[in-house]
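Only one protein chain is missing; all other protein chains are in place.
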Amino acid sequence: MRQGQEVSVAGSRPPDEPVLVKIRGLHFSRGDRKIFDGVDIDIPRGRVTAIMGPSGTGKTTLLKLIGGQLAPDRGTIEVDGLNVHALGRRELYRLRMRMGMLFQSGALLTDLDVFENVAYPLREHTRLSESMLRKLVLLKLEAVGLRGARHLKPAELSGGMARRVALARAMALDPMMIMYDEPFTGQDPISMGVLVKLIRQLNDAARLTSILVSHDVAETCAIADLVYVISGGRVIESGPPEQLRESGSEWTRQFMQGLPDGPVPFHYPAPALEADLFGEAA
Amino acid sequence: MKTSKTVEILVGAFVAAALLALFFLAMKVSNLGTLDTSDTFEVVARFDNIGSLKVKAPVTMAGVEVGRVSSIGFDQERYQAVVKLAIYRRFDRIPDDTFAKILTAGLLGEQYVGLDPGGSDTFLEEGSEIEITQSAMVLEEVIGQFIFGKAKEEKQ
Partner (left out) sequence: MTEVLARLGAGWILAVRHLGRSLLLLLRILEGVDELLLRPRLLVEQLFSVGVLTVLIIAVSGLFVGMVLSLQGYYILSQFAAESALGVMVAASLLRELGPVVTALLFAGRAGSALTAEIGLMKATEQLSGLEMMAVDPVRRVLTPRFVAGFIAMPLLAALFSALGVLGGWFVGVGLLGVDDGTWWVQMQARIDWNEDLSNGVIKSLVFGFVCTWIAVFQGYNSVPTSAGVSRATTRTVVHSSLAVLGLDFVLTALMFK
């Protein structure tokens, strides 16, 4: 219904910027609930692309679809020219080695300490010598500021620390692309600033492609090259952050400025409150 | 992986203890320890009725196990059971006129072959035949005889 306000980036993209992740006509539902209803997204290579949207719209689900952990009902997702859901198990795993993912919950292995968690993908997929591995892991931990915490178990970390360890682990294999699921949640202003810079630096130095899912409008706009706003199973608007901030769309403005009143519903779909409260009596 | 050394030691000890237990069960609890089939010689005995004698039943002499039943066959011409006994080779001085009978161990027990020595100077060896045998006691026959005897007695 809001397609009219959709701003396409496909046309404005320079030809020398190939697309790494190409999503076309994506449909996905959980039970009866439609999560995606025809979504088209292009993630340009070597850029930071942010996916924003109200809680529960399916941002985490989108990342899992890109990673091949969930399969769409309809539509295709191509990563680096490969159709993720048409790959055999072996090819899919080879592709995943080139993708890093930072889970919303961290998803660290609880019976390994911080060092071993970061070393895990290296031990699994490379034959590095122990001393080389140690250096690499310590460098990654240094980057997230947790070199000193290497002997702690995940249970001894705070939520924010766990997420930073997970980030170090996601970077361990130097992937071509990292998906960050809410990296800023639970970070204090200082580590937040460091993380924002780190994500940007990683992206520029290693010519990485970053997909960033976040609610933090200010931080996200500071580092994203491109923003997709999704809601109600559709892409509402997309474009560079400056463009979105000046968007004519009432919806986008409400979301970007965090206004409680506007077209974005704060509530999960429900009957009217009065009906719910007094419905039984009537 | 600091604790991996203790883990390895404990797992090793666990597997070793379990294998030891298995060895104990095999050698000390089951008959695997007493089963030395290579060191036996075979003799034949014919019985009119072996009752419920089974292969591997013990062969004893004066209550001591001297061998095992190694096979049970049937002679179609003489209508007799052909029982082969594997006697341990160290018992090489059993007279060849020894008497073999089928006995029952305990009230509900299994049947076994008991040997009573004869007086001959020649001894049993590979392939000899025990000539004198006594069949198993079959409960129905014993009871039948008993009733038959009683009836006879009463008649007289």
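Going by the order they are written in, the chains are A and B; count residues from 1 in each one.
The rule is simple: a residue touches a chain if its C-beta (ideal position, glycine included) is under 8 Å from a C-beta of that chain, and two chains touch if they have at least 3 such contacts.
Predicted model only: the values in this text are computed from it and were never measured.
A.B. asks: Touching the absent chain in the whole complex: find that residue among A:L26, A:I51, A:L108 or A:V144.
C.D. replies: Spelled out, the listed residue whose C-beta touches the missing chain is A:L108.
A.B. asks: Using the touch rule from the top, list residues of subunit A that touch the missing partner.
C.D. replies: Touching the chain left out of view, subunit A contributes residues 64, 67, 69, 89, 93-94, 96-97, 99-101, 103, 105-110, 120-121, 124-125, 166, 169, 173.
A.B. asks: Going by the touch rule given at the top, which residues of subunit B touch the chain that is not shown?
C.D. replies: Answer for subunit B: residues 4, 7-8, 10-11, 13-15, 17-22, 24-26, 28-35, 56, 58, 65, 106-110 touch the chain left out.
Note that in this section only the chains that are shown with their structure count from here on.
A.B. asks: Could you put a whole-Å number on the gap between the CA centroids of subunit A and subunit B?
C.D. replies: Result: the chain centres lie 78 Å from each other.
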